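Here you go, one structure.
Yeah, one chain of the complex is gone here, protein chain that is, but the others are all in their spots.
Chain naming follows the written order as A, B and C, and within any one chain the residues start at number 1.
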């Protein structure tokens, strides 16, 4: 690692997001792993817990440590990724920020800016409304400037990313009726996390598809927050997530009504071109093109397509992403790159 | 086979629907297999082509024969299931009916009653508008009396069954705004048929989910036809099918608006109870229950659940079925049972 | 249920074997479910725990009860299937036998006849060497007469069934060198049971294959016991199980050396024909035929094929079965049929 490397900590690395973060950071040319924490794996070499990364030079000799703020600070880390459960992250965020360490939080603890909405969707009062307000919602395609300056980035949820990327430009442009939006998403099983739960066993998820969590999945709160900001008015949408038998990937289908009567073809494509022409990770496939999760797994890409359903007047949008990639870990690294003045694509040009 | 057995032909048995028909007919106590046809497999013993049914007494000595109307008639068949491609079935249907053989057609050739809609969705003029009008749309939960008397039953498509079963009672009762309906379905790969197509290879479908066929999938025509009849006015809906990596199963999610303002809980459950209280194959799981395809694969069941999304005023319906079961072959046998005066569940009480 | 029905209990029905037993017993024409027990599900209706069987007439009103010997006896049950963990079954077996209830045990508690081997493979002394000796190893193709008279049947393990069915006739006939046997089996994830174990999550098993448990998997003990009996001398073999991403199915490949130099083709086929010509559930596909798990899942079939590797002098055998079917639950019902004087195939002719 060169003298210009950035010492970085991963806090809570035993779940799927943490594991994917580690995997990607191994291949990041500027990151130096200062500390990797896991309460349950403390003391074990990383490669014993994650056989996939065995032998990587960057983790030679590295063991999981207990998640302790002072210990992390003592490693000289300048940045910490938090891959902790919701409700646990904020304590570490606050403590690490006090030590001068910039924080990228993959949990939901700082994604909302309204304490009342937080209480409604997550229960209880938020312990730190100030940090909640300070945190930048880490969707780099829309908040790059704020992310560059942020001390605390709240990296978006997996479903929200797949929904907001296709919708935000159109809602901002006033092309779709925001309150007409209904979303059906299907997600791979890694999205449910690495927890010992019999309903997530292979024999339960295989040859099975099922909706769950409707009508008020927690991710709805951040989706509506961002759509409302874009629309300039309160937006409420319908959202149904489904669990399907793939390891990774989210495929999102969005029904919405357009605001005008004229044929929209040109408008949709032009709006996307303006929004994403320079975005390295959003690939606009075009009208009547259907994106496929298998073309984005393991990457930081979101692929977008759409159809205009002239018989009903609806516009139908499609997006795919890797729920652990652009939906979690690689998107967090995209923010990291911005925060540390690196090219946005550093370490992320995977195919 | 007793003297009361019903000699039956399966025409076009080499695809997935035909294969599933055969499998189910082996376990049907009254069916005697008179003829099983396949142009490509003619002359081969059934068990060589379908190793799963090897050894079954009912197919001992039985070989595939060429699909020939006279040959089928010569076997003394009283009923023929047609599992042929769209556009091929109608010739056999016409010929077999002339011979006095009742026909259950699993293709789309007779599902529509308006030649103009047929031409719009399938291309070209329908060769037999008279038979088109005569054919009964074989959804036994709604057409049992007509099916009992029918010479020609057009068994519904897989997506249509999964969409019509949850919707028809509510549309008939005027509880939902028919033109507000938007449907997202995910289907297993057997729905695409047993054709040598590289895009359906295991390595293409596995770890992949993708929309296709929107906004004007052919099945839309029969869905809208039946919804329009139920609503008493023309209905147009949005429909997006998806392909996912399971062998069998369709999971359908339906967004719609209700017609009234009052809380609907009671109304939905009561309407379903009235419609399906005596229906042996429709299982109404209830509000806030999410059906799972793995509980219906290999059966003739449709499971239904729903949520009321009070934040947006929408009603969201869920259904699951086996696309080769209630979506094709076992539903066709359900019609057969009605046509031959048998209990509707004969040979179909699988779990 | 007719007056001739046989009242039957399923003890420990919440795991995959118990669930499959219930499913199959629903379709068994003579079985009346007297009691279904589960410590963790006691008090819940069966259909709530197993949505797949919802609506089945045979379980109407039936709830899980605590596993209590007196309570089971009070139901008038004449037979009990035990689908309990190893080490737990023997207590129930002893108690139920005392009440005059015949027992079919799906656990390993009574499969061995040598207490020393039990201690070596399962640890600790067997609590009831007498019952151990009395129990009949429930492989109906080889022990039908003893099973008919048995009070206590020890139904074989999944791997052992897939290995013994192809091997026993050849070992008995002296055609293969018993100590040359090396076996590689791959099993679906349901074989590991329905336990909340993070290593069995969908995202861990999917896109993964791995050996485990070698060289001394517990099932080796019963395999070697039965091979030794057949060979008339002590036999030790090598056995490697693997976990693969299917829900159900075992595919076993057996390498062995033949005892003679002559071409064996005729001998292998003839020996199988003699052994299995009248066996309704063993399908001998023939030389150079490769059985496929997908043709036996959900059934009680074992399919067998083989190749003669003349370049090395080895014989290679192949078998497939459903690990929950012939490998567990349907095989137990096959014993039940024999014990109660029914045709061996009653309720088991599934395809």
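What to note about this one:
The working rule: a contact is a pair of C-beta atoms (placed from the backbone, for glycine too) under 8 Å apart; a residue touches a chain by one contact, two chains touch by 3 or more.
None of these values were measured; they are calculated from a predicted model.
In the complete assembly, the contact with the undisplayed chain comes from B:247, out of B:5, B:113 or B:247.
For the chain left out of this panel, the touching residue among C:291, C:325 or C:347 is C:291.
Checked against the full complex, the candidates C:237, C:275 or C:302 give a single residue touching the omitted chain, namely C:237.
Touching the missing chain, out of A:141, A:303 or A:344, is residue A:303. Which of C:44, C:133, C:195 or C:210 touches the hidden chain is settled by the complete complex: it is C:210. Contact with the chain not shown here comes from a single listed residue; of C:36, C:49, C:186 or C:338, that residue is C:186. Within chain B, the residues in touch with the undisplayed chain are 16, 188-190, 194-198, 200-207, 245-248. For chain A, the residues touching the absent chain in the complete assembly are 23, 26-27, 51-56, 207, 280, 283, 285, 291-292, 294-296, 298-299, 301, 303, 349-351. For chain C, the list of residues touching the undisplayed chain reads 179, 182, 184, 186, 204, 206-212, 214-216, 236-238, 240, 242, 244-249, 251, 253, 255, 290-294, 297, 307-312, 314, 316, 318, 320.
One rule holds for everything that comes next: only the chains that are shown with their structure count from here on.
Of all the chains, the one whose CA centre sits at the greatest distance from that of chain C is A.
Nearest to the overall CA centre, using the mean of each chain's CA atoms, is chain B. Separating the CA-averaged centres of chain B and chain C is a span of 36 Å. Centroid to centroid, with C-alpha atoms defining each point, chain A and chain C lie 46 Å apart.
Chain centres here are Cα means. That of chain A falls 40 Å from that of chain B.
Touching of two or more other chains is recorded for residues 207 of chain C.
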